[in-house]
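Reviewing the structure listed below.
The complex appears here minus one protein chain, its other protein chains still in place.
Let's look at subunit A:
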Amino acid sequence: MKLTETLTDLANPTRFLALTARILPWLAGVTAILLAIGLYQSAMAPDDYQQGATVKIMFIHVPNAWLAMFVWGVMSVAALGTLVWRHPLADVAAKAAAPIGAAFTFLALVTGSLWGRPMWGTYWEWDARLTSVLILFLMYLGLMALWRAVEDPSRAARAAAVLTLVGAINIPIIKFSVDWWNTLHQPASVIRMGGSTLDKAFLWPLLVMAIAFSLLFVTLHLAAMRNEILRRRVRNLQMMQASQRAA
């Protein structure tokens, strides 16, 4: 019950603005400290015996790729909030998250490609995982195009919510079909990162970076939501002014 009460409390944009104004500086500070620690640890981590110094790209690449998917999850929850509970901030949350998610996806693609050049000898490989992340990127861009195509925010919000949920069903299907497609044409050339066999010297910086990037997302997301609320207020004021002048 506590959670729903908090969510209802936050439905008031003014209360949300006041609360986030107090939280944001602390959040930004913790994020900066954790990022600094993570980057220092990554720089100090030993070179891999096979990959050399390029293994350090992974400390940035993996958190980005993780957040690329996590942000779509956040947007799906927000989409449910828009369609089912009509939470007034849900659509602000979804709209603010999309460009951040697209940026994380783009960075995951770029860092992966920079790592792939020395390791695989090519910037791009039509590998299953790369392809499905690229499609995720395209879907983020499509969603952003949908928001930009419509002037009325509430109308755009409901359309985008439907599309986000359809995407949430479709992304696993795409992922699985692309996996299948890849194995059909070229047998696994995927170089696997150790996973559970990851050495502690690599695991700790990676964990710190993952937490730091998640906090970075929360910080950016809250800030973007504040901007969006303010932007809508400005829009409403402008509309009021224009209708007064017309009357």
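Annotations for the structure displayed:
The criterion applied here is as follows: a residue touches a chain if its C-beta (ideal position, glycine included) is under 8 Å from a C-beta of that chain, and two chains touch if they have at least 3 such contacts; residues count from 1.
Here, contacts and distances are computed from a predicted model.
Chosen from "Heme exporter protein B", "Nitrogenase molybdenum-iron protein alpha chain", "Phosphate transport system permease protein PstA" or "Transporter substrate-binding protein", the protein name that UniProt gives for the omitted chain reads "Heme exporter protein B".
Within the whole complex, the absent chain has one touching residue among A:34, A:74 or A:178, and that is A:178.
Among A:24, A:110, A:159 or A:210, only A:159 touches the chain left out of the display.
Within the whole complex, the absent chain has one touching residue among A:18, A:138 or A:207, and that is A:138. Interface with the hidden chain, as seen from subunit A, comprises residues 83, 135, 138-139, 141-142, 145-146, 149-150, 155-156, 158-159, 162-163, 165-167, 169-170, 173-174, 177-178, 180-181, 184.
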